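One protein chain omitted, others in place.
Going in written order, the chains are labelled A, B and C, and every chain counts its residues from 1.
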Amino acid sequence: MDHISPVLWQFLVKWMTNFALFPPEASKIAPQMDALYFFMVLVSLVGLTLVGLLIVGFSILYSKKRHPVAVQIEGSTLLEATWTIIPLGLFLIMFVWGSLIYFRIYTPPANAMNIYVVGKQWMWKAEHPGGQHEIDALHVPTGQPIQLTLISQDVFHSFSIPAFRVKREAIPGRYTSVWFEATEPGQYHLFCTQYCGTDHSHMIGTITVLTPEDYKKWLAESTSGMSLAQNGERLFASLSCNACHNGRPDARGPSLANVYNSKLRLANGQETIADEAYLRDAILNPSEHVTQGYAPIMPTYQGQVSEDGVISLVEYIKTLNSNYRVEQTLNTTGLLPESEPTSKSPSTPKAAPPAAKGTVTP
Amino acid sequence: MSDSSTLVQADHAHEHPPYQRHHFETMQQQVDATGFAMWLFLLTEIMFFGGMFTAYLIYRNWYYPAFVAASHQLNIFWGSLNTLILISSSFTMAMGVWSAQMRKQGTLVLCLVLTFILGLGFLGIKTIEYKEKFEKHHVPGAHYSLNSFLNPDSDKEAKDAGDKPLPLDMARHTEIYFSLYFAMTGMHALHMIIGICLLGYMIFRARQGAYTTGHVSFVEYFGLYWHFVDIVWIFLFPLLYLISRHQ
Amino acid sequence: MSEHHESHAPEGHDDALEGHIVSPVVYIIIFIALLIGTAATIGASYLDLHEWNPIIAIAIAVTKATLVVLFFMHVKYSPKLTKLTVGAGLFTFLVLIFMTLSDYISRAWGRW
Partner (left out) sequence: MSSATIVSLPDQSTARIPKTNFITKENGLLSWLLTGDHKRIAILYLISITFFFAIGGSLAGLIRLELLTPQSDLMATDTYNKVFTMHGVIMIFLFLVPSVPATLGNFLIPIMIGAKDLALPKVNLLSWYLYIAGGTLVLYTMMTGGVDTGWTFTTPLSTHYVNTNVLSTGLAIFIAGFSSIFTGLNFIVTIHKMRAPGMTWFRLPLFVWSNYAASILMVLGTPVLAIAIVLVALERTVGIGVFDPTKGGDPLLFQHLFWFYSHPAVYIMILPGMGVISEVISTFSRKRVFGYTAVAFSSVAIAVFGFFVWEHHMFIMGVSNYSTLVFSLLTMLVAVPSAIKIFNWSFTLYKGSITFETPMLYAFGFMGLFTIGGLTGVFLAATGTDIHLTETYFIVAHFHFVMVGGMLMAFLSGIHFWWPKMTGRMYPEKISQLAAVVTFIGFNLTFFPQFILGELGMPRRYASYPEEFQILNVFSTAGATVLGVGYLLPILYLTWSLKYGEIAGSNPWQATGLEWQIQSPPLTENFAEIPIVDHDAYDYEWLEKMELAKKQQEVSSVG
């Protein structure tokens, strides 16, 4: 056959060897997502077959040759009700099922390890809590829920890992988050899926899933010496945040110890959880939500700290929580080989219980 | 078989007035149709402004202090006067429609001229207001100045209103207020300008007696447009000028 | 405020062509009502009514707009179709605003 058309031949070989209908399932959520997907494919096939059968069947049965004179029929309420209610029911099932998965993907569990991802034209920068930086790449361990906190420095980008079935838009000016738990070590595609300008199609990278041991090794190898929190501490001093936030009774600003994930009452009477997104906003737009009992005197740091700087500061403020430091140590260096109870029960497509500590990104 | 034929002769004997377009069966049909069309056009106008009202609502909730401080920069006197002018012009316009219906050519011309003058007056005042914004660098863009909001004492309007200095980050959001202010009042003014041009044309035609022979549609539809523009202002005025004057 | 039919216009066919003729008396009354409304909005904004301030401002504006629509724009005397059209516009306008707000309002949910 070769001599007929080498190109065609090559092509066929390639097709036979590479043919796939689904990307690998490399995260805990992937099988759940696929279950819904298969269900939908099935319903669609049934629906399509039904429509096809009706068209073809009637075309044969009632073609003019066989059935020269049409019988006029007005309609049938019963039939019409049937084909209103059955699709509606099926669509509603899809809605409920889909929403359960959606909330699961966008509600990180409490014990997730947080990795920051900054998108900009046209690269991804990942920052691990230990201070490891990566460009267009992300190393993650298996068996550990990972929360990505995403932000963009310019336009919308979208962080997509098809093998994990997760994707989240990185938007300018606001943190968003998504989480996953990798199951299969290996290398997977990372795409920017939101159109973001000229080199959108080059804003791609590799997700490397490692076993916890390998991941520990990798962390050690690629450490930059200073963790995010340490960097943040340095910034905290150099930007003289501690002029006001020093925990002394006469301090002009509130103490930041234990502020992360605490419930704050604002001057306008609302309550809010001080999650990462809130902390970021408190640094850049302090007067938008003034804590009750304080004057709106905190200056804005917009334009003075880089996005990385803000991340470091946020990470530092998080470590001021007494129990957070312990947890973080557990998460990054301890790397429990067994996952926590929240992330078990792989088959129930239920949203994780509202995480006490996690971020629900608005 | 005539009862089941499609093409039964319709009674078609009556005379057409000169302004009846050929494809309408009756004058009534023409009036109904064009009037309805005018209303549909106003629907598109509602939605057109709707986008900006949505934006306004969101940012006003987000940046309330900035919106309050920025609105203090607007001059209540001019704003109220303009509201007065516009309402009066709506009234004269309504009277214009009435005179056309009553076939009173003189009154019609008078009403249209009054409307015309009031419309121009509105735009004149708007120009004064815009000029002031321009001089104080409150026009969004590269030259936007935060001075009035960071140091209210240096600014007459802010001082009069008793404003306290805004923190820098909140002060910056006044630019959004002014963006919406200019976008909304600008679009409104644009509609006024179009309306005034049409008014000019109508005065010209009215003096020739065009609308006082029973065919009032044009005056009436223009009236609808003019009242719509008035309604937009009825909302813009409290939303932009009167956010919170007691502070 | 009587619905005042002028008998000047020719009867029948042509009468409808010129639309419903509203008496100037009505126009004057509405005009005065609008002026009062304007004064009321300005006045209300100088009172400190907390969250009621914007509500009152909008309420007055809506009332004024309704008066204009009903009388100046003759909707009160117009066929059902016109009323329906106005309603449809208002409805879609509200859909735009409130469905958009449904996103903005609930963004902070789950963060209490």
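Keep this in mind: a contact is a pair of C-beta atoms (placed from the backbone, for glycine too) under 8 Å apart; a residue touches a chain by one contact, two chains touch by 3 or more.
Treat the numbers as computed from the prediction; the structure is a model and nothing was measured.
*Asks:* Just list which of the chains on display the missing one touches.
*Replies:* By the stated touch criterion, the chain not on view contacts A, B, C.
*Asks:* Per the definition of touch given earlier, which of A:167, A:216 or A:234 contacts the omitted chain?
*Replies:* A:167
*Asks:* Considering the whole complex rather than only what is displayed, give the residues of subunit A touching the chain that is not shown.
*Replies:* 11, 14-15, 18-23, 33, 36-37, 40, 43-44, 47-48, 51-52, 54-55, 58-59, 62-76, 79-80, 83-84, 87-88, 91-92, 94-95, 97-107, 121, 154-156, 158, 160, 162-163, 165-169, 171-174, 176, 189, 191-202, 204, 285, 360-362
*Asks:* Considering the whole complex rather than only what is displayed, give the residues of subunit B touching the chain that is not shown.
*Replies:* Counting over the whole complex, subunit B touches the hidden chain at residues 1, 3-10, 12, 21-25, 29, 32-34, 36-37, 40-41, 43-52, 54-55, 58-59, 62-63, 139-142, 172-173, 175-176, 179-180, 182-183, 187.
*Asks:* Could you please point out the subunit C residues that touch the chain left off the display?
*Replies:* Looking at subunit C, the ones touching the missing chain are residues 81, 88-89, 92, 95-96, 99-100, 102-107, 109-110.
By our rule, only the chains that are shown with their structure count from here on.
*Asks:* Taking the mean of the CA coordinates per chain, how far is subunit B from subunit C in Å?
*Replies:* 14
*Asks:* Mind pulling up the subunit B residues that touch subunit A in the complex?
*Replies:* The touching residues are 62-63, 65, 166-170.
*Asks:* Which residues of subunit A touch subunit B in their complex?
*Replies:* 284-288, 296-300, 302
*Asks:* Could you list, by residue number, the parts of subunit C that touch subunit B in their complex?
*Replies:* Within the complex, subunit C touches subunit B at residues 6, 8-10, 13-14, 16-19, 21-24, 27-28, 30-31, 34-35, 38, 41-42, 45-48, 53-54, 57-58, 60-61, 64-65, 68-69, 71-73, 81-82, 85-86, 88-90, 92-93, 96-97, 100-101, 104.
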